[in-house]
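With one protein chain withheld, the remaining protein chains of the complex are depicted in position.
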Amino acid sequence: MPLIVDRRRVDGRKPEELRPIKIESGILENADGSAYVEQGMTKILAAVYGPKELHPKHLADPQRALLRCRYHMAPFSTEERRSPAPSRRDVELSKVIRNALEPAIFLEEYPRSTIDLFIEVLQSDGGTRCAGIVAASVALADAGIPMRDLVSACAAGKVDGHIVLDLCYVEDQEGEADLPVAYMPKLRQITLLQMDGLLTREEFERALKLAIRGCEQIYEAQREALKRRYEAIERLVGGEGA
Amino acid sequence: MFEQRELVLPGDVLARGDFKAGDNTYKVGDEIRASRVGLVEYGEDEVSVIALNSCYDPKVGDVVVGKVVDVEINGWNVDIGGPLEAFLNVKDVIGGQPSPDIPLTRIYDVGDVVVAKIIGFHKTMMRPLLTTQGPGLGKVGRGLMVRITPTKIPRVIGRKGSMISMLLKETGCKMILGQNGYIIAIGSRKGEEMVAAALEKIERECHVPGLTDRVHEFIRSLKEGG
Partner (left out) sequence: MISVRRRQVIPKIKRNRILSALSRGKRLDGRDLDEYREMRFKVGLIERAEGSAEVLIGATRVLTGVKIEVGKPYPDTPDRGVLIVNAELVPLASPTFEPGPPDENAIELARVVDRALRSAEVVDFGKLCLIPGEKVLLLYVDIYVLNHAGNLIDASALSALLSLMTAKVPVYEVSESGVEETGEYRPLELLNRPITVTMAKIGDVIVVDPSLDEEEVMDARLSISVDAEGRICAVQKGGPGYFTPDEVEKCVELAFRKSEEIRGKVVEGVGQA
């Protein structure tokens, strides 16, 4: 079954088109910071607690805060119900996501403490590690964790011979390559880079460039989401005063 | 680059050149960038950001409101809302060693709320050190405790104390402000609830100018509402 017909993908998108994205910040009461992201049918919730005391104390780093990250998928998030126990994939993703966010955070500000980050996938349609990073960055900024920049993330890949942006699940499963990237646009630093599949050098370079462009677009949506909360209050309050 | 008090986000370039990097900013080359979401403040030679959310950064000399969470051999662990729990040594409460047959819980117990001053802290140290010896310090017997973002405490005080004196007058409450964002209101039940509602409003709207008047109006409407 062809995945791209007349330069239109299974969901009607053009090869370089992102799925519709919606981001909200500060939606959970207990967490110090939180964010909800919808990218197409993928739905992700992220929350941050900290910096706070780390128990047991012997795990603490005397020079910087620990960033502890847990990527997890709800049992009802996938086509077939999955066990809530963490899979090997969950463990690997938790680690690469942590490594994607660490360069952005001023961990040295809070030695011996921990910053706990939880990413829950409520519905999965591909691109969950990237959407998870997008949500996590917004949650970290929402929590007031000091950061060098927001981290954005987006995957590119090869499907039916075309280099495409933001693969949905079926494209990831049936396509030739998948390249998730996390990027800090103001600093121009790549903090997550993975690939599986087959790409020539030229295809790899094109896909990477495309992924970075995707990151830059999503970055704007992250910024919008953070500002929107405060601007909404401004408008509400301005109305009262007027 | 930005207007005074404009909302900025981590990574935003606030200034270039000979500025000092103030609170919630960092310097990269000759650029000063924001490190937290907040309102940018351009000073004479310094650029800083008033963070809209951040955890408490303990400083020596700060008066804080904390909750006793554990009792140890020689003192108490106190939660002051910062990244690390603080420690209160018994000698910084009673000025010496207690007699061995008096359990420490008789002095302060888990769940007690105390007003304390930070007498020692350095990033590389294990935890902030507190004392409750001094005027206005010690255990709080009753009152309503509210938590706001520590960076917003100056807004609760207001320019030349305008906000806090209005709150004290209109609600008839006594208020204890901790630099760590914990505030205690002590007064009538209604008065305490009005303070809590006002603080919630300050927390939510502190980035919109005209705050003191709005809060004043709000409290008046609460009083009329009965």
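The chains carry the letters A and B, assigned in the order they are written, with residues numbered from 1 in each.
Please note the rule applied: a contact is a pair of C-beta atoms (placed from the backbone, for glycine too) under 8 Å apart; a residue touches a chain by one contact, two chains touch by 3 or more.
Fair warning: this is a prediction, and the values are worked out from it, not measured in the lab.
Q: For the chain that does not appear here, which of the shown chains does it touch in the whole complex?
A: Across all of the complex, the chain we cannot see touches A, B.
Q: Given the contact definition stated above, which residue among A:R19, A:K43 or A:R223 touches the chain not shown here?
A: In the full complex, the listed residue that touches the missing chain is A:K43.
Q: Which chain A residues touch the hidden chain?
A: So the residues of chain A touching the unseen chain are 28-31, 34, 41, 43, 45-47, 49, 52, 55, 70, 72, 74-77, 79-81, 84-85, 116, 118, 120, 122-123, 125.
Q: In the whole complex, what residues of chain B lie against the chain that is missing from view?
A: 67-69, 79, 109-113, 140-145, 184
Basically, only the chains that are shown with their structure count from here on.
Q: Centre to centre, by mean C-alpha position, how many angstrom separate chain A and chain B?
A: Whole-Å distance between the two chain centres: 32.
Q: Any idea which chain B residues touch chain A in the complex?
A: 7, 9-13, 24, 26, 28, 33, 35-37, 51-55, 83-85, 123-124, 126, 149, 204-205, 207-208, 210, 214
Q: Across the complex, what residues on chain A touch chain B?
A: 32-33, 50-53, 62, 65, 104, 106, 109-113, 141-144, 146-150, 184-187, 223, 226-227, 230-231, 233-234, 237-238, 240-241
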